[in-house]
Each structure stands twice: as C-alpha cells, then as structure tokens.
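Missing here is one protein chain; the remaining ones are kept as they sit in the complex.
Right after this comes chain A.
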Amino acid sequence: MSRLEAKKPSLCKSEPLTNERVRATLCVLKGILTSSYGPSGRLKQLHNGLGGCVCTTSQSSALLSNLSVTHPILKILTTSVQNHVSCLSDCGLFTAILCCNLIENIQRIGLKPTTVIKLNKQLLSLCTSYLQSEFCGCRIRVDFSSTQTLLCLVRSIVASKPACMLTRQEIDHISALILRAFLLTIPENTKDRLILGESIIVPLKGQRVTDSTVLPGILVEMSEVQLMKILPIKKTDAFKVALFCASLSGDFPDTGEGTIVVNSGVSLENAVLDQLLNLGRQLVSDHVDLVICQKVVHPSLKQFLSTHHMIAIDRVGAALMEALSKVTGTQPIGSLGLISPSSYGSIKDLCTAKFGFKHFLHLLPNEATICSLLLCNRNDTAWDELKLTCQTALHVLQLTIKEPSVLLGGGCTETHLAAYIRHKTCNESESILKDDGCTQTELILLTDAFCSALESVAGSLEHDGGEILTDMKYGHFWTAQPESPSVVNWPDLLSRCGCGLYTSQEELRWSFLKSTHHSFAPQTCLPHEAVGSANNLTLDCFTAKLSGLQVAVDTANLILDLSYIIEDKN
C-alpha cells in the first residue's frame, strides 16, 4: 500500500547576504581561515568528537575538506576554493580569505550588484594584465640554470606550514629533497613534448625528519619474513617482470545473483588453484624473474614460483600500479588466461633496503622518471601535514616549469598590486570608465574596497599583533613590533620586507597600511640584479596565485549577485 504525502512548499529567502546569521557564519569561517594563514598561522584540531583520529593542520585543503558547511552561500565559497586547490594545490587560503574580504568590504559600501560586478571585472583585468606584463614589479622570471629560485619557492611553501613541526635545518633538508625528487622526474632526453614522471611518497612515520631521503625507482614495502623467503636474489643483467592487476588469490570470479550448485566431489577451489598453477607454469616457461601482483597471490602459487626461483611480490596496492607499469614498461595483466609474450616488462636491478623498521624491495628501472620520496616525521598528524606539503610543492614545481615565473611572497605582491591599482584608477579613471556607465565616485569606492581586501589578505600574515606597514617606493609589506611609538626611526625598527628583497637601510618612507589611502606609483620593472643577489626570498607560485585571484573575484561576484535562495524542503 502506498501512501501519498503532500509536497512541502519550497522555501524562498530574499537578499541572503543581509541575513544576520549568514553574516555571522561567514565571519566565523573567515576567522578560521585568516588565523591559519602563513608561516606563523595558528593550527586547527579537526576531529569528530567521538574519538576519531585528530588532524592538526593549517592547510586549506585539509581544512575545507573536513568542514561541513550547511549554508548555500558558504557552500559556494568552499566549493570554488576546493576546486581551485584540487587543480593548482597552492594558494587556497589566499583565495578564500580574499573572497571573504571582498564580500565584506563591498557589502559595506552598498553599491548596486551590477555596478560592483562590472567594476570588479575591470579591476581584475587590470590586475591580471599587470601581473602578466613585462614591466610587472612583483614577478621574477625563473632562471633554470641555477636551483636558487626553485629552492626558494619550495622553501617558502614548506616554511608556511607550521603544522609540519620542522626546524630550520629540517626545512632546508626537506626543501632540497623535494627539489631533487622533482628533478628526478624530468626525463633526460625529450623529443618534442616533455612528459614528467612521478614522485611516490613512501611513509616512514616515527623517524627523524632528517632521515628522509629520495631514491630513484620504486620501493615496495615487505615484511621481514617475506623478504627472508625471497633471498638471495640471483643477479642477472635485467629482470623480466610480469605485472598483475588481477587477483591471484584463488577467489571465484563474481558469480552474480543466485546460487551455484555443485556436486560434492567437485572442488571449485581446487579448480581455480589448478588454473593458477597453469599460469605459474607458463610464467616459468617464459623465464619470468619477478611476479608483481596488486592483490593477493595464493600461497600455493607463491610456493610454486619460489621453487622455480622466481620472486613473487603481492599486495602492492592500487596506488603503486601506475608507477610500476611505467617503470617496467608494460601494462598490468588483468586475466588468468594465456599471457601474450609482449605483456612482460623488465627492470634493471632489484635489491633490498631497510629504512627505520621497514623493509623494502627496491626496483631500479632501466630508464624512467620515477622516484621515491621516503618521508619521515615524528608523529602521525605532522606526517600527514608534511605529505600534503610535499605534494603541493611538487605540483607547484610542475606548474612553474609550464609558466616559468614566480611572484614575490610574504604579502609583498598583494600590497604592491593594491598600490598599483589605486594609482592606476586614480590617474586613468576615464579610460577605465569609458563605456561602463559608472560614475567616478563608484569607481573610487570600489577600488578602495578591492584594494583594502587585497591588503588585508597580506595583513592576515601577522598573528601576534604586530604593526603592518608599507613603503612608498616599492609598495612592499613590512611588519613592526606592536604598539610602536608613532615617531620612530623606522630603519632601525624594521629589518626586511615580507619577501626579503629589500632591507630597511635603503632610503624609504613608510606608512601604516591601514591609513594609506593617498596613491603613489610603486616602482615597476624589477631590476634583474636585485633579484640575483638576494638568496633567501619568499616566493609564491605564479599560476596558482593568479588563478586564486581570479577565482576569488569571480566567486565574490557570484555571491554578491545572489538575490534569492530557493530551498527544496522535500
């Protein structure tokens, strides 16, 4: 008997952003994000309150994937940031904070959404064209003849993740390892297209960070007992490999629904095992040296293979399969039927290695761009954070190969860009407004909202109440002790700008970032020699930051444009 229930009417809310609760939750979200930003950001403990594992983090990817937000407006925000992070790995917090700042600032000035969107787009295009232009004052071309810039870039990323719990030496060690791992993935001879390899992160928790290392090839973890069984490995010049993704455990294939009835004399298990042993015989006659299986290998088959001096490795897991197939130069075998001779691969060498308490079988490829990054950290939560950081850094390096530029980090790009935009709209307002139908006042109001949103992202780097300043020549970001006297000799109090490019000993004028509203033209065209001499710069990924800026402005536009939320209550 079916019962019919009347449908509930949909719920429609107008002007969602004016709602007090929405503003409050947005404020909480912004608070969580800004307090996590940067190298001295505060950490968040994420857990389910029921004894599940505790994740201590300050990274956007970990934070956002664990936050369960309910309100549609917050969902739009988190989804677009998560989307950005999944594509480009870096600058997630920057994007999210900038978006929150824009919404907050623009709401306050109370312009019509259509005007806001138009002008925001104008300002965004000013930003992107400046950042991509030749005379941009906060962008550095990457010089691939030395590792210096790349190392600075990696170090900036690693240093900005305090939950990794690394000391300075450890940051240097890990940064160098990441760069080495990345360089190992670049093929030596390329024809027309560069295809990068892969760095596999191998966990080794509980050890010292400085025990981490990079090895070419693949490490397959094995128990000591297993390893003792396959030793000694006979030496040949190359090992012929059969790589299986099908289970060799002797399971029955999925029989679907219904039952199968067999006679009591028939043993299906034995039938499957016979098939496996036939497969084993074929492997023997094909002179295979090494059998690698993603899933389980039946103990009897293992015994059979080892009596024929073959090494069988099972349960390597799905994550390693792609790399294994690259290293051996073959496709995984998916069936137990006849194997064509072409489906065997090979590796150059095979040896055993012990790191910490784990035993590994080390597969050395003939010529492939696969390496293993053996990553150690003292506790689980710090290890997880370090792993995410390494993945981000490796991805950023890939992006930098594609687009060989980096941006100045440490807040300098944001303040410099804001100063540039302020100056531009102040002096060239006619050309910006020419066919928009917006007034100059509207432009000035919005520019101020836009630029102070950018500046407060930079200001979020400071968590201990320090004063935030900017200089009137380069438009860079500086911090000073809290409650600094108003009349001081700034060069003595300040040391370096956020990115580390300039020192306070130059003839500069400073003003508090919150109070600067008179525009000045920040110096463009970064002199090449200035960049070359500085060796400890804080740098940001160009592609990720540029995209973050675009995503933030677009998402803010979308949210500001919302006039109704219609909720289906059924």
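To be clear about the criterion, contacts are C-beta pairs under 8 Å (C-beta built on N, C-alpha and C of every residue); 3 or more make two chains touch, one makes a residue touch a chain; residues count from 1.
One rule holds in what follows: contacts and distances are computed from a predicted model.
Student: Per UniProt, what's the omitted chain called: "Glycerol-3-phosphate acyltransferase 3", "BBS12 protein", "Auxin-responsive protein" or "DDB1- and CUL4-associated factor 13"?
Tutor: Its record in UniProt gives the absent chain the protein name "BBS12 protein".
Student: With the missing chain put back, one of A:92, A:162 or A:459 would touch it. Which one?
Tutor: That would be A:162, which touches the missing chain.
Student: Which of A:336, A:364, A:401 or A:493 touches the chain that is not shown?
Tutor: In the full complex, the listed residue that touches the missing chain is A:493.
Student: For the chain not shown, which residue from A:92, A:137, A:250 or A:548 touches it across the whole complex?
Tutor: A:250
Student: Which of A:6, A:225 or A:566 sits in contact with the chain that's absent?
Tutor: Going through A:6, A:225 or A:566 one by one, A:225 is the residue touching the chain not shown.
Student: Which is it among A:258, A:341 or A:527 that touches the chain not included here?
Tutor: Spelled out, the listed residue whose C-beta touches the missing chain is A:258.
Student: Touching the absent chain: which residues on chain A qualify?
Tutor: Touching the missing chain: residues 25, 28-29, 32, 35, 39-40, 42-51, 53-54, 56, 63, 66-71, 74, 159, 162-163, 165, 167-168, 171, 205-206, 208, 225, 228, 247, 249-252, 255, 257-265, 268, 295-296, 298-300, 303, 307, 314-315, 357, 378-382, 410, 462-467, 479-481, 493-500, 536, 538.
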